[in-house]
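With one protein chain withheld, the remaining protein chains of the complex are depicted in position.
Labels run A and B following the written order; every chain starts at residue 1.
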Amino acid sequence: MKSLRFFLVVFAALSLFATACGSSADEITDSATDAVDAVTTDDAEPEAEEVVEEEVPDEEQQAVDTSLDEETLEELGSDDAEDAAVDTGPVSGGTLVIGSTQIPRHFNGTVQSGYATAVPGTQLNASPLLFDENFEPQPYLAESWEVADDGLSVTLNLVEGAVFHDGEPITSADVEFSVITARDNHPFKTMFAPVTDVATPDDQTAIINLSQPHPAILLAMSPGLLPIIPKHIFDDGQDMKTHPRNIEDFVGSGPFKLVEYTEGSLIRLEKFDDFFIPERPYLDEIIIEITPDANPIVLGLENGTTHVSATLQPAANILRLQENEDVVVTAQGHEAIGPVNWVEFNLADPALSDVRVRQAIGYAIDREFLADVIDQGISFPASTGIVDASPFYNADAERYDVDIDKAKALLAEAGYADGEIELAIDFIPGGQQPYAEYIVQALEEIGIDAELNVSADFPSWAARVSGGEHQLTVNQVWNWGDPVIGVHRTYLSDNRVGVIWTNNTGYENAEVDALLDKAGQEFDVAARKALYADFQDIVADEVPIYFLTQPPYWQGYQPEVQNPPLGIWGHMAPMHEVWLAQ
Amino acid sequence: MTADGAALAAPGREAWRMFFRNKAAVAGLFLLIGVIVMTYIGPFFYTEDPSDIVARPLKGPGAEDVPLLGTDYLGRDVLAGVINGGSTSLRVAAVAALLIVFIGLTVGSLSGFYGGRIDSALMRFTELFQVLPALLFSLVVVALFEPRPLTISIAIGVVLWPQLARITRAEFLRLKNQEFVKAAKAIGASDLRIILRVILPNALPPIIVATTLVMGSAILFEAALAFLGLGDANNVSWGLSIGLNRANFLTSWWTVTFPGLAIFVTVLSFSLIGDGLQDAFNPKLRGR
Partner (left out) sequence: MARIAQSLGLILAVIVLNFSLIQLTPGDPAVVIAGESGAGDPALLAEIRADYGLDEPFVNQLGSYVGRVVQGDLGESFFFNRSVVSLILDRLWPTILLVGAALLMAIVFGVLVGVFTARRPENPVSHFATVMALVGFSMPVFWTGLLLIILFASVVQWLPIGGMRDVQFDGGLIASWVDVARHLVLPAFTLGFLYIAQYSRLSRASMLEVLQSDFVRTARAKGLTERVVVYKHALRNAVIPVVTVAGLQFGSLLSGALVVETVFNWPGLGRLAYDSVLRRDAPVLLGVLLISAVLVVVANLLTDIVYRLIDPRIRVGG
């Protein structure tokens, strides 16, 4: 009996204890909303304030006008950034610790896409061009360049005296090798598909010849998409995708060289003394610490052991950091990635082949609820497949704002009474489950019986979706800067190739094919914008995909990090200009 | 250990009386009953659907407009999740336990009864499964064949049976040369009859004890698998609640504490009961 009494005492103590800890956490979540309020009050537009102050409706979901453009995005959190800027000039030295949840397979970005490879990859490798915040190209390995009048070639003039980490000079032969390797091996086929060959009249000049005008070619020469790799190391006949030097003894052209990679845990990079930009990089060392989830990163940012991170999901972490005075939090940066969360329909499914059913589903889902409540204001509603930061975004496409009655009417019109449609919703395992769970609820409102189809892991999900075994799935696809690279692949009727992140809906529209084809070759920005506007309108009418949210890449960093990586490619760009204030 | 076969008749009254005198064991029984009541009768009283979004996400207990134990990352009621999560967890664990008992008894009894080559072979087979890293193996099984409740039960059953087989075998070895068994053989009873009707009832005490402990292990296993992301998302379970809320647990402790508490209490009840049974069946080992 004594034992039992003790047990109860201990248990009571533990619960009291937990409650005591708990209350502080509670305050954080509550005051986080206030904090977002405070930050947006000063310069933000009135629309932004509505987002935050909107009380959560009970079961009714009210439409809220939450269109946020790039400017407002910058306002959210930039106050702190201004405070953090330091007057003294850049100082050399120091170690930057980056927290990340993404595990790279290797460091060769010519055969591999994705954030995980690009973050270390862009420190290890240089590309011909850099891009500023207006998506304008800037010199990097190419000190100047020229696009021919007919648009069928691009001439790059390389910097003189640039060398790889092993001392060998970087020449046009390496550029030729890298472009051809990327064209033949990179998963983004459209990026370099029009490249016929690369001429190398001399060591410093490379001429990329194209079979058709290809405005995307410039953006394709971004650090993450076209790293210049050493031909003398890789050109030995081995398959590039599995080449051992992709990871072992990596030799690159970038500002940092590889010291150590403990798979899945730690990447250690060290300043490359002979980098072709004099007196760069400022940092002595970069350490990328990889963790399975963001919790340790949040703690690291709070106690100062981690300097910067852009993988802070989910929302609770970002809100918690916003609350913290010692950490700067911003949504600026990574605009070129352009991730969009959406629901895509398998058009082969009998019920979903009817556009009215799809429209009904669109009317039932409240994307503002997703952005505001589920994501706690961390993401923003998306209305088309092109992110609003892009010059090609069409703000006027049909949005299907929440309208339960209209949804039910459409279903009835299509001939489906209450409960007749049963749907299984797929989603990318892990992060997208909350969205899928919400959609189940939303569909119940209009009389559709829905349940989740859980895949154990990413490959299972990818296999289902690419094999067309699904009915509808939540998905996240990236724009990758130029629509040619990341947007076309989802809609082109000849891209129904049974692989994930291609045309998995089965969508086929000749007019869209033509529009996209034309836009991909059009250099004039205004003309391109008009073509893409039409494209977005058509897609909005036919709803093969219902767009949900655009999640920016929130970053948290210590105030002493100067010139933080907030460019359009964010961490997927060289950090040679970053320095640490002492 | 008594050598007299007759006194080994199925656990007698004496044992049950001793069980009920054991306060800890009785407490365990009450806890288990409490859990079962909460799980199967609770939903009739607390009717909130665990998958309904009822308030803003991640609000703690005591905040305004928020259910008693707060909300999870989607805005669902944590208390509803705890009350309803039990049925999945218990069901999966029960089916797993059944599987474990079935395989364990079969292998153990055949092994112990026949001895010789059959014993060797079956013991090698048992060792194979004992040597496999249990959680990892069941992880692989669930990952390969979708995470449905039945798959999870099978995955758990397949790795936890060896212990039960060994106990069964030990009992059979001990009992098979007893007088009453020889007597049964003498009168021409079939092997199967002897195994099932003669030896097994007498072998029950340690098997029962092991089974209660196995139930506890199965619940812990199900929770671990769900926590690692391999639970059935359409049927909330305690381990799944913890796993899904894991990304938020630093800021929202209630989302992981209460489901964990439910697991803890349930497993504790099985442990206490198992302990009590053990003491009741083997008074000598009790120690004071």
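A few points about this structure:
Here, contacts are C-beta pairs under 8 Å (C-beta built on N, C-alpha and C of every residue); 3 or more make two chains touch, one makes a residue touch a chain.
From a predicted model like this one, the values you see are computed outputs, not experimental measurements.
For the options B:Val66, B:Ala80, B:Leu122 or B:Val141, the residue in contact with the chain missing from this view is B:Val141. Considering A:Ala199, A:Leu266 or A:Ala395, the position touching the chain not shown turns out to be A:Leu266 (whole complex). Set against the missing chain, the residues A:Val499, A:Ala530 or A:Ala581 yield one that touches it, A:Val499. Annotation for chain A: contacts to the undisplayed chain at residues 2-3, 6-7, 10, 21, 24-25, 95, 97, 103, 105-106, 111-114, 187-189, 239, 241-244, 246-248, 262-266, 287, 289, 291-292, 295-296, 299, 303, 305, 456-460, 462-463, 466, 489, 497-502. Against the chain not displayed here, chain B makes contact via residues 24, 124, 127-128, 130-137, 139-141, 143-145, 216, 220, 223-224, 227-229, 239, 242, 246, 249-250, 253, 256-257, 260, 263-265, 267-268, 270-272, 285, 287-288.
The working rule: only the chains that are shown with their structure count from here on.
Chain A and chain B have Cα centroids separated by 44 Å.
Within the complex, the chain A residues that touch chain B are 1, 3-4, 18-19, 21-23, 25-26, 28-30, 56, 293-295, 298-299, 313-314, 316-317, 319-320, 373-374, 376, 429-430, 433-434, 437-438, 440-441, 451-452, 454-457, 460. Contacts from chain B toward chain A in the complex involve residues 23-24, 27, 51-53, 55-63, 73-75, 142-144, 146-147, 229-230, 232-234, 244, 246-254, 257.
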